[in-house]
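Here the complex is missing one protein chain, while the rest keep their positions.
Letters are used for the chains, namely A, B, C and D, taken in the order the chains are written, and counting of residues starts over at 1 for each.
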Amino acid sequence: MLELHNVEVTYSDVILALKGVSLSLREGQCVALLGGNGAGKSTILKAISGTLKSEDGKVSAGAITLEGTPIHNLEASEVVRRGLIHVMEGRRVLRHMTAEQNLIVGGHMVPDRAELKRRLDHVYTLMPRLANLKSRTAGFMSGGEQQLLLIGRAMMARPKIIAIDEPSLGLAPLMIHDVYEVLSRLKEEGTTFFLVEQNSAAGLGLADYAYVLENGRVVLDGRADKLAQNEDVKEFYLGVTASGERKSYRDVKHYRRRKRWLG
Amino acid sequence: MDPSGIFATSYRADRRLVRTRWQALSLILFIAVLLAAPYLVGPRIVAILNIMYISAVVAVGLQICTGYAGQINLGQAAFMGVGAYTAAILAEKTGLSFLLTIPIAGFAAAVFGFLFGLTAARIKGFYLALTTIAAQFIFHFAVLNLPSSWLGGSNGVTVPPATLFGLRIVSEGAQYYLMLFVAAIMVAGAFGIVRSRFGRAFVAVRDDDVAAGIMGINVAATKANAFLIGAFYAGVGGGLWAYLIRFVGVDQFTLFNSVFFIAMIIVGGMGSIVGALIGVFVIRVIQEIIATVGPNIAESVTFLGGDIVFAGMNVILGGVIALFMILEPKGLMHRWTILKSSYRIWPFPY
Amino acid sequence: MIYVINDIITGALIGLLYALVAMGFVVIYRASKVFNFAQGELVILGGFIVWYTTFELGLDLWLAITLSLLLSALAGYLIERIFLTKLIGESVFSMVMVTVGLLILLRGIVLLLFGPAVRPFPVIFPLKPLFLGEMLIPMNLLIGGLITIVAAVGLSWFFNRTRAGLRMTAVAEDHVVASSMGISVKGSIAFAWVLGAVLSTVGAMIFLSGKSLTFLASEIGFAALPVALFAGLESIGGLILAGVIVGVAQSLATNYLDPLVGGALGTVVPYLIMLGILLVRPTGLFGWRTIERV
Amino acid sequence: QEETRYNVALLSDFSGPYADIMPILAAGREKVIDWWNATRGAQLGVTLNYKNYETRYDAAQVASLWPGIKSELEPIAVIGLGGPDVAALSERLPEDKIPMFMATAAYGYAWKPDSWIFNPRPTYSHESAGFLYWLRQKRGGDGPIKAAIMASEASPAYVDMAKGLEKYAEEHPDEIELVEVIYTEVQPTDLTAQMRRVARSGADALIIQTNTSIVVAAKRGLQANGADVPIMMSSHNGLPASGKALGGLEQLEGDYEAYGMAIAADEDTPPRQFYQTLSDSYGLKAPWNVVTAMGISQGLFAVTVIEHAIEANGPEGLTGEKVREALFAEPITTEETHGFLPTLSFTPEAPFPLKGLQVNVGSVRDGKIVVEATGAAIPNVEKW
């Protein structure tokens, strides 16, 4: 339902961050996006959701279509109305509002109050930690708490597609587990996911299909379970050695082999 | 940024302002033209340049305070007024040379600015910007209500001409060199300040004052310093103004003037000394064109009536400023930077 | 003594007028995070529209008032369309700065459209004051005060209790976040400017009723500014309290201190109060506290 | 006869705070020069060219314009408008040796010897003192007359008006008792409280020489209090302007305007006749009111001085310096200015005549502006 055709993105008219990226996302699927720092993952999400403009960036070539209609020239709020929500990186909560107000704003398109209430309860049951923080001012919550709130806020809108940037960022192990539980519940309920994730083990666990991004280009893609077996992905994203066991961070040599895909 | 192929070979070279031979040459040429200006252009242009130099000093100060340190300041005209009054009264009462009165004017304004800067330790953002308007009101009130033997009250102060080795600096030409000399020093100094640890501390405080504090920067002091330096520039500009007009009164330093200084740095581009200079140039030129062309239009298109033409000119001035802000919200300097960097990488976009 | 009480009452009412003008600032800020420097210019624009519909078009007063409110709403909308829409997505700072340009521009436009002459302003509220024993209370200020209170209560309910208000609050927090949640930043800002312009026109009617109008009237914008900051830029309800305090202080200063000083202490007093309060509470009485987290 | 041409620079404010009165003020002074060229100038073989410069009532603009004006026009005289012109040029003109002629009353702050800027009228404080002096005589009796004055700190000139009268009242307690000095904004919010003070102080007159908006607000304040204290206005905020802003001259019944210049009354006076000439034969498009009168009187003041200079030096080689000398050499008679101004005798001691000062008083009777008094003497006001 979401397609990127040869998308190029430039920032400030000079920095070319995406150099022709094509991907596609089918309904009900979860697609994961892996890649090193600065590879362009967040840029892809921004391009899709129309928030590029606020950083002086633009889609300078190619097209992004949602259910067949091009969306790369739309305003961010319009894209949301078509059913795609982007959970941005950087823990951008509405800082002066309480956690609950954040959630209500997240569900601002819900027509009636009863439904809004239902959705709030739904979020609170899935993430009981948030229920305890209800009346806390969002700006004062801890990093992880804010991250949870963002996910809850996206859920409030019940979008068709959630494009989510590093959901596990800053979450404690137990919490990552819980969040992925929630995400897979949503997936079962039919939500489509576009997932950027550095915690590749978790990400690939949820994903059906994955792309590896390097330097603004897609360098590798495939079914998630296949990719999880790929030697390079194992080493560089999952952190396991060829022999299958995790190596210690203490043993990292001072000079080490780096993998750069050609592209 | 340099064009491809030119690389600095030492850190010293890397921080140089003038980096290529071409740049050096054009700078020398530029300075030569400025020095020769009174012989090249008519007195009207020289007079415009005089006012531009003064505005440049004031605007560069505002740029340091607002563009670099992020402390929006709507009291710059008042700070300028403090400088102008200081220079005027010193010159009138003590007969000190401008070589002393102008720096003292700067210091007096700096003290006044510093007092407002101290509030920046607590008040932030728009709140701070708007409290600086109070500087404007307090300055105005103080001048008019302090005993008139101090600041002349509503009478204003008449300033004797600046003299150097017994020569009176009264003609446009002579004044031109005074203004150019002071403005050049101040602008060069501004480059020095913003490239130093102070300039970086200013930007740090602007971008993230929490992190700045944790880097060991005393945030409150840095903000107050930004005001101090900005006001120092305003004060020096005010001192020059006193010697140019040779009469100072409170109504020469209004909130509206402050707004125009802000407009200058916005049009030129926030956070760039050159941007401030560009802004001064652009806005003053527009103003002068309007003042010059206006009467001609009014004369030739008589049926319009003079008032319409001139009101229209105000619309144009406001419109141009608004247009600049809409089309290039980051200022002309930003556009130039982008042009430069695309020229640097042309024809390879990556 | 009775006169002191009368001065206090009049001062409070003038303060409420300031509060109404300040409400223009706050509404725009509250729905878009844009501080509008051209607020005073919006007041004179509204004033001239009223003058135009009553004196130039010669309409019946009520019709003229209605039409003026509609026209100023339109003006607010147009301003947003022309000047701010293009900047959505840019930093808020750029938008604020464009209002600086707007200030200069609107002055010119008002001059161009309506001319520089001092214009009579229609008598919208009865000129006869209300007599309370020996006290007298100007009618325009009294009715204006009531309007201010009603508007403040209504708008603060709107912003704090309704979902539309919450949406605008989100825009005021962060344009990018709001739009990424499907909130139309454009819509919110447009609404803010329409409301701001209408409030300014109402302010102009109260301020100028039965008096005269020139573009110097825009200074009320800066007179009202301390009230907005005193209350806190996000607080609509707080304007009432702030307005009353500033108004009373100013009135007492003008009537009892000015003659002693031999100067216009009354005009600086609001600024001094504002400075004082901000040093104690940096975001006004009820403004959002600055959140600093690392 | 070969004709000689000289230039005069006109400083104007079409887009600043005085833009409202500028068009007619400008028309008045321009048409006077046209008239002079066609009549007196033609006889003397001299033509005066003029050019308007937009100063926006801003000293910076004046300062940047001036050197250009000087070199472009080489004017023998400047016809100025207001405070910023004075501020920006008071120290320049003596260097450049070009005199400037103003239309308005003078200011205390410009009251200095050896000036190059001249006002045909004394200071605003002289004018108000003269008015109060006249009012006291009209009232009769010995006691001082009680007056209140409105001022504003918006402009130093407005403060100056109050300061001068304050000083005079202080030194002449038997003549004037200044019961209230009220400072307000240029567009006051509400003056009811202040006007109650004025009414209760038993003031015989309220002096407002600042601007029209303050007159209107004060009037409303007085009306609210049911008080009837006559207001005295000056020329730039006079009866017609204030009446218009109030929605009708009848609202100002019994109020005054007073200044050292002809009153633009409805009666058929010599100034009125001269105005008619300008309208009929020189295309003057301006109503008969005080602003037009101010423009015309300024024009007449300037051309008469120039005329004197030509008469003394011949048509050739006229300079600004000679124009200034002519001003001191010979009085400008009231006939020469068609009754717009009293006879003016300048001395280098002050920028306005110190002797033989007079003020005219106009008032509203039955909805019409009438001349109450002409040539009322102004008492001897000391410098403050």
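In this section, a residue touches a chain if its C-beta (ideal position, glycine included) is under 8 Å from a C-beta of that chain, and two chains touch if they have at least 3 such contacts.
Operating definition for what follows: contacts and distances are computed from a predicted model.
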What is the protein name, per UniProt, of the chain that does not appear here: "Na+/H+ antiporter subunit E", "NADH-quinone oxidoreductase subunit L", "Heme exporter protein C" or "ABC transporter ATP-binding protein"? "ABC transporter ATP-binding protein"
The omitted chain touches A, B, C
Touch assignment to the omitted chain, from A:His5, A:Arg81 or A:Arg129, lands on A:Arg129
Per the whole complex, from A:Ile64, A:Leu103 or A:Leu148 the residue touching the absent chain is A:Leu148
One chain is left out of this view; which of B:Arg19, B:Arg200 or B:Arg335 touches it in the full complex? B:Arg200
For the full complex, which residue in A:Arg26, A:Lys117, A:Lys134 or A:His177 touches the chain that was left out? A:His177
Using the touch rule from the top, list residues of chain A that touch the missing partner. 11-12, 15, 34-39, 42, 89-91, 129, 133, 136, 140-145, 147-148, 166, 169-175, 177, 198, 200, 235-239, 246, 248-250, 252, 254, 256, 258-259
Suppose we count only contacts with the excluded chain; which residues of chain C make the list? 294
If the missing chain were put back, which residues of chain B would it touch? 1, 10-12, 14-15, 188-189, 191-193, 195-201, 203-204, 206-208, 210-219, 225, 229, 271
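The rule is short, and it goes like this: only the chains that are shown with their structure count from here on.
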Per the touch definition, the chains contacting both chain A and chain C are B
Taking each chain's centre as the mean of its Cα atoms, which chain lies farthest from chain D? A
Please compute the C-alpha centroid of chain B, do the same for chain C, then give the distance between them in whole Å. 31
Provide the C-alpha centroid distance between chain A and chain D, rounded to the nearest whole angstrom. 74
At least two partner chains per residue is the criterion; list those residues in chain A. none
Two or more other chains in contact with one residue: find those residues in chain C. 90, 108, 111, 115-116, 262-264, 267
So, with touch as defined above, which chain pairs make the list? A-B, A-C, B-C, B-D, C-D
For chain B, which residues count as touching chain C in their complex? 119, 122-127, 129-131, 133-134, 137-138, 141, 144-145, 210-211, 214, 255, 259, 262-263, 266, 270, 307-308, 311-319, 321-326, 329-330
Parts of chain D lying in touch with chain B, wherever the complex brings them together: 12, 14-15, 19, 22-23, 26, 51-56, 59-61, 63-72, 83-84, 87-88, 90-92, 95, 108-109, 112, 153, 155-157, 159-160, 163
Would you mind writing out the residues of chain C in touch with chain B in their complex? 29, 35, 37, 83, 86-87, 90-91, 93-94, 96-98, 100-109, 111-112, 115-116, 222, 225, 229, 233, 261-265, 267-268, 271-272, 274-275, 278-279, 282-284, 287, 290, 292, 294
